[in-house]
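For this depiction, one protein chain was excluded, whereas all remaining protein chains were kept in their positions.
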Amino acid sequence: MLIVGVILIVLGVPALIVGLATLLTVGNYSLSVSLVIFGVIALGLGVLSVLSNRRENIRRAIRKVVGKKEFTLIVVLAVIVYIFWMINHNYITLFNVRNIFNAAFVMGTLAIGGACLLIGGKIDLSAGSTGMMAGVIIAMLLGMGIHWITALIITLVFGAVTGLINAFFVNGMNFVPFISTLAVSSVYGGLARVMTNAQNIPISSQEHPVFLALGSTNIGVFPLPFFITIILLIVYGVILSSTKFGRRVYMVGGNSTAARLAGINPKKITTLLFVNNGVLASLAGILMAARMHSGSPSAILGSDLDGYTAAILGGVAFVGGSGSMLGVFIGIVLLSSFQNGLVVTGLGAYYRVIASGLLLIAALILDYFRENSRIRALRKARHDS
Amino acid sequence: MDIAGIAKKFIKGKTFSLLCMLMLIIVFFWYFSPNHSFLSVTNIVIILNSMVLFILFAVAVSMLIISGEVDLSPGFIGTAAGATMAALLEGGTVPWFVAVIICLLMGIGFGLINAVLVNKFRIQSFIATLAVGTFLARGFSFIVSGGRAIPVRDPVISWLGTARIGDVVPVTVLISLAIILVYGTILSKTKFGRGVYLCGGNREAARLAGLNPKKLSYLLFANSGMLGALAGILFVARIRSGNLDGTNAFSFPAVTAVIFGGISFGGGSGKMLGCFLGLLIINAFNNGLTIMRVSPFWQDVASGLLLLLALTLDYISTRRANRASIPKSARRLKQEG
Partner (left out) sequence: MERTLEFVNISKAFPGVQALNDVSVQVKGGRVSALMGENGAGKSTLLKILSGDYVPDGGCVRINGEEKNFTSPYQSIKASVSVIYQERQLLNAMSVMENVFIDDLHESKFGFLNKSELRRKTQEIIDSFELPVKPSDIVGHLSIAHQQMIEIMKAYRRDSDIIAFDEPTAPLTDREIAVLFRLIGKLKERGKIILYVSHRMAEIFQITDDIVVLKDGQLVTTFETSQTNEAELVKAMVGRDIGDTYAGIRRNDKIGDTLLEVKNLVTEDINNVSFTLRRGEVLGFAGLVGAGRTELMRAVFGADPVISGDILLEGKSVNFKSPKEAIDSGIALCPEDRKTQGLVLSRSIRDNISMPVLPKLSKRLFMDTKAEESLAASAISKFAIKTPTAEKLTLELSGGNQQKVILGRWTSNLMDTKILILDEPTKGIDVGAKAEIYQLIHDFASQGIGVILISSELTEVLNVSDYIIVMRSGRITGRLSRHEATEERVIELSMMD
């Protein structure tokens, strides 16, 4: 450990110096920035490993951080960003970063609700069509001249009712969530087109400027929906990690029998999660409608799968009981910056689809190896004891 | 078992309730359709024709569901195979059968990727096949076709898609019926089929009794990919062009139809006959709605409701069965004691 640290410091210091010097004088941008990045990382790691050699608590802290799923993800994200930036420096410009976050909010909102359900051990494939229905409903309500706040509330209630329906099927009738939510999705898909005759329903900018502003207002440089997503991530992160309800979600998803025997009602928890997912899906649909100035019977469909992809990328276990909102956030950023990066690099749209798939599969395989090493460590610990 | 016992068992069984539902639908649409055209030969052929691709996908998926897994990728693999087919035939240098074989092999290849992800890396089949389908296979079809619909002019392939035996029954219908018959027979009459049920019912018990669940899983995923590719080929033959969306939209409905037909998630039970009846009900239902000029949008709504209805009936019947079984066994025990 000590030797590695010393070597890293020895390599890092000159790299940093040369990088800074060239950055100021020569102006070979990518090489010198790379050198600076390498120098900082090497120096940082070097100092840490030298320190950890001396102090037990630092070593333990490092091991704890490195052992987290989120750490791996951040490293992956950093590598991806670095590679794309090397290929095309326009990748990290305000304009493009804004693009990335702009594209992420629908998927992000759906990912939050979906991740909560996954952690609780269930899945809802109707979120996309619920969002779509919500967009259509609010556009129609606004078209009828209803005040936008009333329309907003009605639409959110619609989402909650959808969640209740799904929860009733899964908890009350013991349907497999995968199949019953798909059925609900099919019903909504049809209904939305029946209601709109498969046409977009425009929202008039004269009559509802405030509502449309929801989708287009910028706070600083970023649009409002992006901030809403971020706030939701923080709120749900706090709920999951530091409230009784949040911890119960993990308990129910991790071992529903244990939770039940400890007096927790798993059905109550999952019902709330379904309702929550319905509400978030409608919110995504509403914001999308505000941004597009219309309710569309085809918008958002499929974004729920993207949301699940992001959540799983972010380390939410498909079988329930683990995952965090920080992970989901990283998953959202990872997936959208990856997809955007592929665009920026000029790679054909078709290769982008494949690349996203490879990313997801790689994340899943990584998970397998991490789980394997954990089991091995566990077995070793048992043998020693 | 006496005849009354067999009859009793049949009436309690899933097949019977599916048949009842089918009869109801037939009578309803026959009565209400204009000129009773629902039961005309032309219309029956139309219904069977609409089932062709569904049958291939549903057979592929039902084998996997019975074995305790699920596969959402065959629809996407079909698109990829269709696009490849069209691209291969475009220049006119590749003979049709070579193209067909390449496409089938490609389908098997995708299936094996699924199998490796599920068996080697222990990824849930739901998410693994979804990733392979929506990303890898879909992306592959984009690349192969270059994003355009490639027309197919090969005479044999076009014949395959359009020919009718005796000017009535399309060849593709016969192919699909043959396939479901063959797989139904494999499932119920061969040791391989028995292995599918046993491994699906209890993988560990099957392994400890000398079966090889892993090998079986590889075979079934490969088979599923191959059937998906075959469906893609038939699709291309029918519309005579490699299409970007191709058979993508078939993946989820195929799973629904299988569940509808009484093949339950979790594995170990279900019959190919149920799968066929499920498909027939759904397609006859949709066709009936079309004949009665119901808008296609309402049809989506109706088929979703139909699925929920089927699930509810299932729920009621299992609950009744559970309620009936417990007191009976308790009674029997008291008699014995």
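Read from first to last, the chains carry the letters A and B; within each, the first residue is number 1.
To be clear about the criterion, contacts are C-beta pairs under 8 Å (C-beta built on N, C-alpha and C of every residue); 3 or more make two chains touch, one makes a residue touch a chain.
On a predicted model such as this, the values are computed, not experimentally measured, just so you know.
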Contacts of the unshown chain among the visible ones are A, B
Where A:Phe84, A:Tyr188, A:Phe211 or A:Tyr250 are the choices, the one touching the absent chain is A:Tyr250
Out of A:Arg59, A:Arg260 or A:His293, only one touches the absent chain, namely A:Arg260
Given B:Gly195, B:Gly242 or B:Gly288, the correct residue touching the omitted chain is B:Gly195
Contacts from subunit B to the absent chain lie at residues 1, 185, 189-191, 194-195, 197-198, 201-202, 204-212, 268-269, 325-326, 329-330, 333-334, 337
Contacts from subunit A to the absent chain lie at residues 238, 242-244, 247, 250-251, 254-255, 257-265, 321-322, 374, 377-379, 381-382, 385
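Operating definition for what follows: only the chains that are shown with their structure count from here on.
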Subunit B partner, complex, touching residues on subunit A are 169, 173-176, 178-180, 182-191, 193-194, 198, 305, 309, 312, 318-319, 348-358, 360-361, 364-365, 368, 371
In their shared complex, subunit A is touched by residues of subunit B numbered 117, 121-124, 126-128, 130-132, 134-136, 138-140, 142-143, 147, 252, 255-256, 259, 265, 295, 297-305, 307-308, 311-312, 315
